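In this view, the complex is presented without one of its protein chains, the others remaining in place.
Going in written order, the chains are labelled A, B and C, and every chain counts its residues from 1.
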Amino acid sequence: MMERWLPLNAAAHGARIDGALNWVHVLMAILFVGWILFFVIALWRFRRAKNPVASYTGVTSHTSTWIEIAVAFVEAILLVGLAVPLWAERVAKFPPEKDAVRVRLVGEQFAWNVHYPGPDGVFGRTSIDKIDVQTNPLGLDRSDPAAKDDVVTVNQLHLPVGKPVIVYLNSKDVIHSFNVPEFRIKQDAVPGITIPVWWVPTITTAQMRQRLGKPDFVYEIACAQLCGLGHYRMRGFVTVEEPAEFQKWMDEQVKAQASTGDDIFQ
Amino acid sequence: MGDHADIDRQVRTYILVFVSLMALTIITVTISRFHLPVPAAVTVALIVACIKGGLVASYFMHLISERKLIYWVLGFTVACFFAVLLLPLWTHFDPILNH
Amino acid sequence: MEIPFTVAERPDTGLNNGKIGIWLFLASEVMLFGALFASYLMLRIGATVWPRGDSILNVPLATVNTIVLISSSVTMVMAWASLKRNDFGKFRLFQGLTILAGLCFLGIKYVEYSAKFHHGLLPSKNTFLAIYFTLTGLHGLHVIGGMVVNGYLWGPGAKLWKTDPEHFTNRVENSGLFWHFVDLVWIFLFPVLYLL
Partner (left out) sequence: MATLETAPAHEAEHEHAEHQHLGFWRQYVFSTDHKVIGIQYAVTGLLFLLFGFGLVTLMRWQLAYPGRALPWLGKLLGDTRMPGGAMLPEFYNQLGAMHGTIMVFMGVVPLAVGGFGNFVLPLQIGAPDMAFPKINMASYWSYFLGGMTMLASFFVPGGAAQSGWTSYAPLSVIAGQGQTMWLFGMIFLITSSLLGSINFIVTTIQLRANGLSFFRLPFFVWSQLVTSFLLLLAFPPLEAAGVMQLMDRLGGSSFFMPSGLVVSGQVAAYTGGGNPLLWQHLFWFLAHPEVYVLILPAFGIVSEVIANNTRKPLWGYKIMVYSLWFLGFMSFIVWAHHMFFTGMGTTMATFFQTTTMIISIPSVVILSALFLSLWGGSIRFNTPMLFALAFLPMFGIGGLTGLPLGLSAADIPLHDTYYVIGHFHYVVAPGTIFALFAGIYHWFPKATGRKMSERLGKLHFWPSLIFINGIFMPMFILGLAGVSRRLYDGGASYDFAKPVLHWNVFMSISAWGLALAQIPFIINFFMSIKRGEKVGQNPWEATTLEWAAPSPPPHGNFTTAPVAYRGPYEYSVPGHPTDFTPQFLSAQQQATS
């Protein structure tokens, strides 16, 4: 039902989020329609012209109490059955790190800095006094051995399809919020804290283009938290590829950044 | 106006409370010199402070013999006080962690 | 019509207007300081290092201040009791002492603050000092506020005693409630900031 209004889902858990959204809206729709009918009938039947003398006692049946209890009951089911387990899965059931693509994503006014650990799987050291807006926005310390093979991009997040992704969110300045509507993911990037978030992308960018019939489709990262005058244009891009393509891209980046790294990042 | 004998009795209570408050102040300062481990120090200091606060509120502020209405208001307030004091701490104790 | 129950108690609640009013005000004050204590807790729990109060602050001075403030609470309640005993002279004395104690407290606070400023220990130095200055500063403002009211009741406001002694006694009681509350806040501030 709600899928009509939502962007096409492209994450493994998304269908269940949409399902939860569906069920709440079913409850809402039932209540809404029920009460509106009651409302219209009441206004029609008890208008002054038709019913000049009001009844002192009014409604005596206890139906409404039962409706209220039913509402409470349904809310409890939605809560226990859907919302809490789904949330628990999002925030507590992370996939093992070795099975996942791991990325640091650091927000700043007004861009997303992407940091891959590279083949060694270890994020290189960063420090704030190495930060340079133009050349080294993350303050990556290339003298750290772990940093040698790290890959850094701005606003470009590449991911392989079908593999869990863990994104470690952080911010350099103010609060931003990582939001890709198609992935049913939203999470604030709060300075001073690192918050992980994970999901499994299920549709590649190319497949999306086909399905939507939009040859220039891209997944967009939309900053969802007011972060200053450029909030509206704090836009990043996600490219979801077949694993082989992703690996190719990654290898190229590693090579390019490792060879030129020292020159660029100093 | 309360009768004089009553007031005299109250004044004696005030003096007694005053002496206890002084004593408790000395005690809490003395204990703090021992540099107890933090949890113990906090517990002791808070217990002493609560006793002192209780004395001031009960006797100087006459809460011990106040009207029901005031108790209701303060009960409601205390509930909200603990909500604002403790619930935010959850942010520290239940963050999203990746293990 | 006159506003009822400004002086006399309303039979079914057993309270006059001012009494409920001051307690409600104190309830809001509880929440004000409650939020600051909450901030203290949250900052402290989140901090990597947190100095012991006595490593930065002057405990002896603060102990003296605690004693001063507690004494002022007693003189305050004695001032009210004197009115209850119809002894206006004693009231003047005790109320005066209360105000003096307040002044003394502020004087000592001034010495403490200026020593901190002198050593560059400012709110910008760390969050401990930030919360220290905020809490004690706000508390200090309350002391000043209480003194203004007490001073008014000691001086010009005391005229009411002649025309409506009961109303005046109520006012002293209510200002006393506020003063005791200020004392009570200090009773918690002192260990939390200085001793832990």
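Following the convention adopted for this analysis, contacts are C-beta pairs under 8 Å (C-beta built on N, C-alpha and C of every residue); 3 or more make two chains touch, one makes a residue touch a chain.
Remember, predicted model here, so these are calculated numbers, not experimental data.
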item: Omitted chain's touching partners, listed by label; value: A, B, C
item: Hidden-chain contact residue, picked from the options B:I31, B:L63 or B:I96; value: B:I96
item: Selected from A:K148, A:K163 or A:R235 as touching the chain missing from the view; value: A:R235
item: Contacts of subunit C with the absent chain, listed as residue ranges; value: 1-6, 8, 10-13, 15-17, 20-21, 24-25, 27-29, 31-36, 38-39, 42-43, 46-48, 122-127, 129-131, 133-134, 138
item: Positions on subunit B contacted by the hidden chain, ascending; value: 69, 76-77, 79-80, 83-84, 87-88, 90-91, 94-97
item: For subunit A, residues in touch with the removed chain; value: 2, 5-7, 16-17, 20-21, 24-25, 27-28, 31-32, 35-36, 38-39, 42-43, 46-48, 51-59, 64, 67-68, 71-72, 75-76, 78-79, 82-84, 86-88, 90-92, 108-109, 128-129, 131-133, 137, 139, 172-175, 177, 179, 181-182, 184-188, 190-193, 195, 214, 216-218, 220, 222-233, 235
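Simple rule for what comes next: only the chains that are shown with their structure count from here on.
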item: Rounded Å distance between subunit B and subunit C, as computed from the means of their C-alpha atoms; value: 15
item: Approximate Å spacing (C-alpha centroids) for the pair subunit A, subunit C; value: 49
item: Inter-chain centre distance, subunit A versus subunit B - centres from mean C-alpha coordinates, in Å; value: 46
item: Contacts with 2+ other chains: residues of subunit B; value: none
item: Multi-partner residues of subunit C (each touching 2 or more other chains); value: none
item: In the complex, subunit B residues that touch subunit A; value: 95-99
item: Complex contact set, residues of subunit A against subunit B; value: 91-92, 94, 97, 166, 168, 193, 195-198
item: Complex contact set, residues of subunit B against subunit C; value: 1-2, 4, 7, 10-11, 14-15, 17-18, 21-22, 25, 28-29, 32, 35, 38, 41-42, 45-46, 48-49, 52-53, 56-57, 60-61, 67, 69-70, 73-74, 76-78, 80-81, 84-86, 88-89, 91-92
